[in-house]
Structures are given as C-alpha cells and as structure tokens.
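The excerpt is restricted to a subset of chains, each kept in its original location.
Order of writing sets the labels: A and B. Residues in every chain begin at 1.
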Amino acid sequence: MRENANEPFVRNAWYIAAWPEELEDGVLARTIMGEPLVIFRDADGKAAALEDRCCHRGAPLSQGWIGDKGITCGYHGLVFDGSGACVEIPGQDKIPAQTRVDAYPVVERQKIIWIWMGDAGAADETKIVDYPYHDQPEKWPHKKATFTIGANYMMMMDNLMDLSHLAYVHRKTIGGSPDAHAAAENSVTETETGCVYERWMMNSPPPPTYVKAVGFEGQIDRWHHFEYLAPSTVIQNNGAIDAGKGARENRDQPGLQFQIIHHATPETETSFHYFFSLANGYRQDEPEATEQLFTESYPTFLEDKVILEAQQANIDRRPDRELIAIQDDRAVFAARRAIKKMIEAEGAAKAAAE
Amino acid sequence: MRENANEPFVRNAWYIAAWPEELEDGVLARTIMGEPLVIFRDADGKAAALEDRCCHRGAPLSQGWIGDKGITCGYHGLVFDGSGACVEIPGQDKIPAQTRVDAYPVVERQKIIWIWMGDAGAADETKIVDYPYHDQPEKWPHKKATFTIGANYMMMMDNLMDLSHLAYVHRKTIGGSPDAHAAAENSVTETETGCVYERWMMNSPPPPTYVKAVGFEGQIDRWHHFEYLAPSTVIQNNGAIDAGKGARENRDQPGLQFQIIHHATPETETSFHYFFSLANGYRQDEPEATEQLFTESYPTFLEDKVILEAQQANIDRRPDRELIAIQDDRAVFAARRAIKKMIEAEGAAKAAAE
C-alpha cells in the first residue's frame, strides 16, 4: 500500500452525512464521494439524502425548498419524497414510475446523521459506530462543528494517529515542548475494527489549559487515548489526574477528561468533510467550560487543515515520489492496514457478486 | 436529440454581437462561439468585428485603441481596418498582404449589431431577425442590457419556452401562484422558423405590477405570447386588457402591453451572452414607466441566471444521465426540433460542399 496514493473509497460503510443541527434551516447541499447530494428532513421529519439533481431538467434540488410532501425543485416544481420518488408534477396527473432520483440509506442515531454510499442491500445498521456520549449531555456536554479540508480523508486519519505532530503543527497553540512528547510512552494495539493508540505522560507538569480548566496544583499523570474505527472515525479520550493516584487503573477519578469524535467523510478523492464533536467530562454544569474547550480546540483543527492541504497539494504534484516512514509512524501504519483490509474485503465481495 | 447534450453551434445564422451602446466607449472584447473578438467602429463609424489577436505577436487588439485608420495594437502599433487588413506597420513602408487578421460580417440594423460566425459567402442579410420596435421609440420606448450566463444557450431558449417555471424560479418576484399558472390555456404552434407559444389567463385578477403600471380596477384577460426564431431569438409580447373586451381578437386596446426581445449568443459551449431589450407599450411619454419595467424585470433575469448555471453545472457533472420530459415541455421540444432542423441543414450543406 502506497500511503501517498489515493486508495479506492470504502463504500460499504457508514459515514457521517451531517450533524442534525445542519438541517435546522432546511436543505443542505453536500457532496460525498463525488456525488452531489441534497440532505433534508422529509414530511415526517425523517432525514433523507437524494442525488442533488432533478430528473426533469437537471437542476439541483438543493436550490428548492421543503413542502408538505417533500422537497420541491426550484425550477419547475416537481416534488420528491425521501425515498427519491416523485410525488407531484405541476400540471400533470399521472406520474410515471421512472420519475425519480437516486436515494441513499440514512440513519439518525445518537445525534448523528449517518449515510451509506455503497450497496443499499448491504446497509447494516449494526455497523454504525456507537457514540453514546451524545445521549448523555449531563455527563458529556458537547459542541459540534464541521468544515471541509482539501486533502484525502486518510491524511486526517494519519494525522490523528501520529501525536508527534503536536509539537510542530500546534507548537504555538496546544503543542507543548518536543522533549515532553519525546518522553511519552506510546503503545499501539491493532483491533478487529482498527487500532488503539495510547500515550501516557506520567508525573508530568500540567499544561496551562488543564490548570485553567480544573485547577491542578502539582504534577499529573496524563493520557491520550485514540481509537481508530476504520474507515473514518477516531474516538479520542484525553485526560489527567493527580500523579500517583493510579490513573492507568481508573481514569474516572476527579481530574480532567474530554472526549472527541473525529470523522472524515470523503467529499472527493482530495477533500473531505471534517466532523468533530467535543465533550467536556468536567464542570459539566458550566456551559462556559464546554465553550472554552471548543474555542481552544477549533483553531488547532484549522492548523491541521493548513498542513494537510499543503501536503495534499505536494503529493498531487508528484504522486510518484515515495514517502519515507519514521519510527513514530507505527499507529499510522496500523490504521492503514485496517483500511486496506476493508478495501480488499469490499473488492473481494464485489468480485464474488459479479 | 438528447436535450442535455451540447449540440453543435448553428454557425450560418445572425447573432447579436453587441448593443450599439456598448461601443460608445470604444473597443469591446467579447468571445463568441469560442472566438475572442474585438468589436469596434472603424474610421467611418461602421461597426466591425475582428479576431482579438494581432497577427504580429499575438497581443489582443482589444487592449489597443481606435485611431484615424482603424484599431491600433497596443503592443507594437500595427493598425487594422474593419476588414481585418493591416494598414500601418510602424517603421516599415511595405505591408505584406498576409498581414491581416480574421474579420466577421457585421450588420447594424434596428439598433442592434448583428454578426455572422459562419461561411461569409452565405451571410444573407435578409435572414436577420426583424425587430421594428427599436425604430419606434415613441410607441415602444425601451431599455437594453446584457450579461453573461454560464450555461449552454439552448438552456435559455428552453427556459423561455416553458412558463411553468414562473411559479418556482420567480415565486418571490413575478411568479404568481402555481394554481393561476396551472389554469392558463397554453398553445404551441410550430412555424417555419421556430414556434409560437401562447398562453391566455382569461378573466383573472391583475398582478400587482400590472395594477401599478396602468391601474386596472377589475378582472383582466391576460396573455403571454412568445415567438421563438431559431436559433437564438425569442420575441415576447405580454399584455392585458379589461376582461371581456375581446382581447383575443384585438390586443391593441387600452390596457397594458410590453415587448421584449431576448437573444442568447453562444460565448462557449457552456456560456452565452444574454441580450434583452424591454419596451413598454403604455405611458410611453413617461420615462419612469420604461425605467420601472426594466427595474422590475432585471432581477428576475438574474434568477434565471442562477438556476441555469446550477443546471448546467449538474449536467456537466453527469452528461450521461437522461432527462425525463413532462407535459409542460411541449414548447421546449418544438423549439428543440426547430434548431435540430437548422443543425441538420447546416451539416448537409457542409457535406455537399466538400
């Protein structure tokens, strides 16, 4: 596997299509895996995703609006329901069966709208990533956002699987000193669905943001826990408690903990929608704690955007150039192996079906 | 004929190159059918169109200026007359005959500058669309404009041939209710040069703009009359008189009438210059009536621009996807048949000549 090449997309998997908040104002136009989609709630409030193209004259449905029966095309008024079927043609009584647009399976669960871009018959809801924290707002108050990054989605997975970038990309924000990072203990464990990357900084000084958040007074035992769930999800748990209190055995002691779900939904081969939701597991009844975590983290994600886009542009310019691995790339390669397995399985299933 | 494909251009036809007003400030650069042209008035005031490329070093003539003998190249000063012949080379006495640029037949008539992009020998001035209204400013005071739309020019003809879009594209401006449109009587008549699309809304309430324009007090008989003249012109006559006064037999009764010439000159396969001129056939001695008609109409043409460009972008993305016709597409298909006939005739003539 050449890690600088763009691999085929894993289509038979659930990806985040949108945060529910994004549908509050009506219709959302979003391209996923090269397909322009319109995402909206149908007459029953159920989230739906259709190709963003009226079958009559090709106008984007996303320039239309939601009516009683579904989404109305803004050119000539044809109406489609969430299944893609045309339910109204102005001035015409009969609606031929072929008057329809493509629809994609969509499931809304745990305040996330998931989409399946592959074989609809294989869309198995049990494979949706479990993220119970959104359903526990008292314990895990949270705030979500999304933006688009001009790089292959796997570049983001690489980035999250390699914390050595913290001291460089984020040196002016959350980075900390290179030495502190070099002294950390890292472990990478391959799992059935991806891998777990864990890093412990034992008996270390608390970073200023941690002190500000929960008021540590001495040294701390600090962890980063990243779980990669192929193809596109990383669930991150960061935290710290006072040093020497047995953090490795029990993280749920008084201290600091936060939770992030990162998700990269391919827009094209060289861009993705980056979804993230940050939950603070401390000072849960202070909305400003949630706000502060979000406000401090958001700019660091933009720092990643800058470097990933520059990296992708360089790779596009010379896709033939080999990249050279370093020791810190262990988790990156574990993640790459997990996705390679999915791509191969999908290829084999497709070949068998033909 | 696949209506989502870009057909070959009809070259042996007259297209609007410019409004005369556009040459008032000198030199106009405009691309027509993929050819960058410079349009200007020569030393005698005659409108001319040359390729926008000096034959010496390739600089655009449109960056030059008009002098005594013709258009002067802004790089090294070569001068060309309206026939494309070089009439001056600085520092050089003899001008070789091949020192010239391509010229296109141009005719100025009825305050319109027409151009012929095809075989110059076949440029027959009797085929220029007749638009006498520009020569009757007392009866038909008018105002012109042009802008470029990023879609194949036939998309505009489709748009004009299908009034069912009014209730959707223009629902916030001139649209009116879908029901009123659905109740209209539509007729489509194929003609030798295109087709006529007529719509009558008998005994209907006057729209607010009509009341504002001429003060109707009761119900009206209202018509839209569209004549498509292949390949690129639509002449529109709209109007209304008090209901029951015999509008079908005689439209020239006291009431409201306005006249529009719409013209779409291909710039590229996926863009065109949209020319329009609006004439008010009422309150002719009040310049503000002309201004009001123009000011109310202009934004609605921009609404068409938005939808056409979105439509074209979608079609470019998936040119293989079929479109599905609906009942309201009758006039669209009549117009498409007319242009298909021209394209075939041009192909046959070309084949015969070879």
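The criterion applied here is as follows: a contact is a pair of C-beta atoms (placed from the backbone, for glycine too) under 8 Å apart; a residue touches a chain by one contact, two chains touch by 3 or more.
Model, not experiment: these values are computed from the prediction.
> One sequence, 2 chains in place: how many copies belong to the entire complex?
Full complex: 3 copies of the single sequence.
As a working rule, only the chains that are shown with their structure count from here on.
> Just how far, in Å, is the C-alpha centre of chain B from the one of chain A?
48
> Where on chain B does chain A make contact in their complex?
4, 158, 162, 164-165, 167-169, 178, 181-182, 306-307, 310-311, 313-315, 317-318, 321, 323-328
> Could you pull out which chain A residues touch chain B in their complex?
Checking each residue of chain A against chain B gives 36, 52-53, 55-60, 63-64, 72-78, 89-92, 96, 98-99.
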